[in-house]
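With one protein chain held back, the other chains of the complex are shown just where they sit.
For clarity, chains are labelled A, B and C in written order, and residue numbers in each chain start from 1.
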Amino acid sequence: MFVASRIAIAVSIIILIFIPQFASNYVIYVVILAMLFAILTASYDLLTGYTGPLSFCHAAFYGLGAYTSALLTLRTGMSFWQAFPITGIWVFLFAAAVGYPALKIRGHYFAVTTFFFGHFVYLFLLNSRKLTNGPLGLRGIRPPDSILGIDFSSITASYYLVLFFGVLIVGFLHLLVKSRIGRSLVSIRENEDLAESIGINTSFYKVLAFSISAGLAGLAGSLFAHFFRFLHPTDFAWMISEMIVIMALVGGLGTLFGPIIGAGVVKFFLELVRPAPELRFILLSIMLILVLLFEPKGLVGIIRRIRGEK
Amino acid sequence: MTEEGFKKVLEVRQLRKHFGGVAALSDVDLDVFESEILGIIGPNGAGKTTLFNIIAGFFPPTSGTVMCRGEELTGLRADQIARKGIGRTFQASTLFSQFTVFDNVFNAFHMHYKQPPWKALLHTSAVREEERTMKQKAMELLDFTGLASQKDKLAENLSSGYQKILTISIALATNPKILLLDEPVTTLSPQMVETVMGLVTKVRDTGTTVLIIEHNMKAIMDYCDRIVVLAYGEKIAEGLPREIGENREVVEAYLGVMG
Amino acid sequence: MDTLLLQIGNGLIIGSIYALVALGINVIWSIADVPDFSQGAIFVVSAYISYFAVTLAKIPYVLALVLGMCVGSFMAFIFERFLYRRWRGAGRVQLLCAIALFFLWTNVVNALWTAKAKMFPAYLKGSMFGFSYMRIAVVVVAAILFVLVYLFIMKTKIGKAIRAASQESEAAQVLGININTVNSVVFMLGGALSGAAGVLVSPLYAIFPTMGDLPLLKALVVVILGGFGTVGGVLICGLGLGVLETLGAGYLSSAYQHGYAFVILIIVLTFLPKGLFGKV
Partner (left out) sequence: MKKLPKLLLVIVLVGAMVVLGLSSSTLAADPKVIKIGYTAPFTGAGAEYGTNGWRGIQLALEEVNKKGITIKGEPYKIEIIRYDSICTPTEAVANVRKLAMEDKVVAILGDHCSSCCMAIAPLCDEFKIPAVTIECAADSVTKPGHEFYFRMRPSMGLMAPLGIPRIVKIFNPKTAGFININDDYGHSFRDSFKAELAKHGVETVVEEDFERGTTDFTVYLTKIKRVKPDVAFYVGAISEGALIVKQAREIGVTDQTALFGAEEMAEMELLSLAGAEAIEGTYALALWGSVDPAFAKRVMDRFNAPMHYAIIFGYDALHVVAKAIESAQSLDPVKIKDALKKTDYQGLEGHVKFESFEGYKNQGRFVPSIVKWVSGQRTVVE
């Protein structure tokens, strides 16, 4: 880790810590969503950036996490602090069960299959009226019970909760990626056959990356459910998966902090364009094509070029 | 060097492989002896690479078995077979092209880590210590194969000869007992052939058994202890380089002048 | 007519639309190795342009169909020439670009011509056995296009080059086949088919910016089910998916009508990784 990047991260965290002190309620709300998306893009990067397979169903795990956590607290009276870890583990196991057969499929087939899997989860959330109250949405989700005297119904408390878990999750991902497990994942991305020939059980590691990435998205979903306190399937449709892919790519796949920067920049850009409703998604897709055309390694690629590296 | 005096390290029995009606291999038997260099030659499409892919576990045979020191390999995954001490290279020099030479080799030490994964995650002092020794081993291997001077170069920027040596170094990093080399010198200049084959002999001298698929007859004749000839999926000849040289059948199978 | 026959008829009509778009994507995928999502955008834009041609310029429907195909092949040519060609071999970048194009054009159409559904004026009146002539025309025209494409690929010189290139593109280059022209022709063929599908389906329903979403996704399933197989394979899988989906919605739960494609896809992929007619 270069000293410069480490300082840059420290400065960013300090800025994030001080935002709620002087920013308006709306800015806090937008930054919370940006942080949630940063968790989503960072966890997405573990799979598509580091291990290789291109997937389009990340929002489905985000949705499964949100609904699982909401239903656990609503139907079983569990508190958020119990539901949160259980949700992460449940989505992790679900993703492993789905990922094992799915990851046998390679290349474009896998990408298109995940596209459909995401839509199928959306249909499931929409159509199971008894479980998720379907299109009428799930209301009355309680905020996390207060611990250490902090009342989490206020938006600033939710902000710090999301920031705290965000830093934890990104820290975990950073440790994972810098460990030899991370190096094995990158070997799989670079050349799967060669990785297999040096003793890496590629299918196990791919399913592992897929499941960890999904489990973390489930945790982000749980945080969203108890912050937003109202769930509706449209918040987890394929459009959101599309957004996550664009953010990760604009930031720079395979760099962990690239997708996080990408989440911030794209979310900020969408807020800037809020007054011009029709233009939002046009400019977003043009941004993606420009990135593909001029700097496939995204913002991180540009920063690296500025700093004159490889 | 007769066969009886040495221990068999690899036994291939009745190996058959069909790709939708096309018989890539039919009833191939093969015995390989400890620390010998066995050349495998034959015209294109003879099934040489298919044989390697089956031994290394990249796809299962239609029928037949592969035994390594009494243990059955058929049916195991490629990474399980790699753990059993069988290293391999690929026909096209397959590398982690975006990695540096050092990272290519350092990455290939994947199997030798003793520390459990969750400890690796926490980067405990023991893990960091283990990584330091692995880095040292990688440097030693680079010295052994003569790539130390180019360790920070990107693999894709190496000359084709040194890329071949890097593929061998990657395979050696798994510290194999048996090394399968798929056309290590085919496109190289004569001096580069000498360097690579010199390395292969050095590897054999450390006790590793080497199987080489090669079209460069001079390299095969000069360096191999024994030679097996495959044609149209069948083994048509086996023996010392001298015997193979005069064997009429081998010449016809090749339809060309040898060497 | 008995309900079952009616439902199968409905399925065949929808299925022929899936098959048409799927044929275009199939040819492109087997040559340029990219699932071309931007065909969905071509489907929508061609439908809108032929709608304006018919309503404003008052040109007859058949001409509008031809216009739609020309627009489609022109757009596909531009996409390939200036975007996909840059990344030949980098499959992932091409896929992401294809999806970005699809996303971009759906929103451009929404911005230009608003999201309000527009009704394509009917060009044929009357019905038979409970199917209006326009719906029957869809199957007939689709069949004609399939035959034309089959002849084009099997009998013409370029067709032979396309077949060679789909086997092994390096080998094709050795035989002196210019991969660039083959790619252009293949994309233009795909664009024409998607354009035709767009114009064919519009009179049955309405045209609106997101009309391309579902047909595109279904066509992708058909291509995977067909496993880059023959032209016939794509036709059978397209019609089959249409019928299965309709029967599923008809007799099982209707809410999951668009989910059955996924279920079929997973079943086929787990048991037949090469697809039903696959030769990959």
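Simple rule for what comes next: a residue touches a chain if its C-beta (ideal position, glycine included) is under 8 Å from a C-beta of that chain, and two chains touch if they have at least 3 such contacts.
Quantities reported herein were computed from a predicted structural model and do not represent experimental measurements.
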item	value
Which displayed chains the hidden chain touches across the whole complex	A, C
Candidates C:Ala117, C:Val140, C:Met154 or C:Ile267 - the one touching the absent chain	C:Ala117
Residue, one of A:Ile7, A:Ile89, A:Leu168 or A:Leu290, that touches the chain absent here	A:Ile7
Touch residues of chain A, complete complex, unshown partner	3-5, 7-8, 11-12, 15, 19, 23-27, 29-31, 33, 123, 126-127, 129, 134-137, 139, 228-230, 232, 234-235, 264-265, 268, 271-272, 274-275, 277-278, 280-281, 303, 306-308
Hidden partner interface residues of chain C, rising order	3, 6-7, 10, 13-14, 107, 110, 114-117, 119, 127, 130-132, 201, 204-206, 208, 210-211, 213-214, 246, 249-250, 253-255, 257-258
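Note that only the chains that are shown with their structure count from here on.
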item	value
Chain at the geometric heart of the assembly (C-alpha centres)	A
Chain whose average C-alpha position is farthest from chain B's own	C
Residues of chain C that touch chain A when the two form their complex	29, 33-35, 83, 86-87, 91-93, 95-97, 99-101, 103-104, 107-108, 110-111, 217, 220-221, 224, 253, 255-256, 258-259, 261-263, 265-266, 269-270, 273
Touch list for chain A against partner chain C, complex	54, 101, 104-105, 107-109, 111-113, 115-117, 119-120, 123-124, 126-127, 242, 245-246, 249, 278-282, 284-286, 288-289, 292-293, 296
Of chain B, residues touching chain A in the complex	56, 58, 77-80, 82-83, 87-88, 90, 94-99, 107-108, 110-111, 113, 117, 120-123, 127, 131, 154, 170-171, 173-174
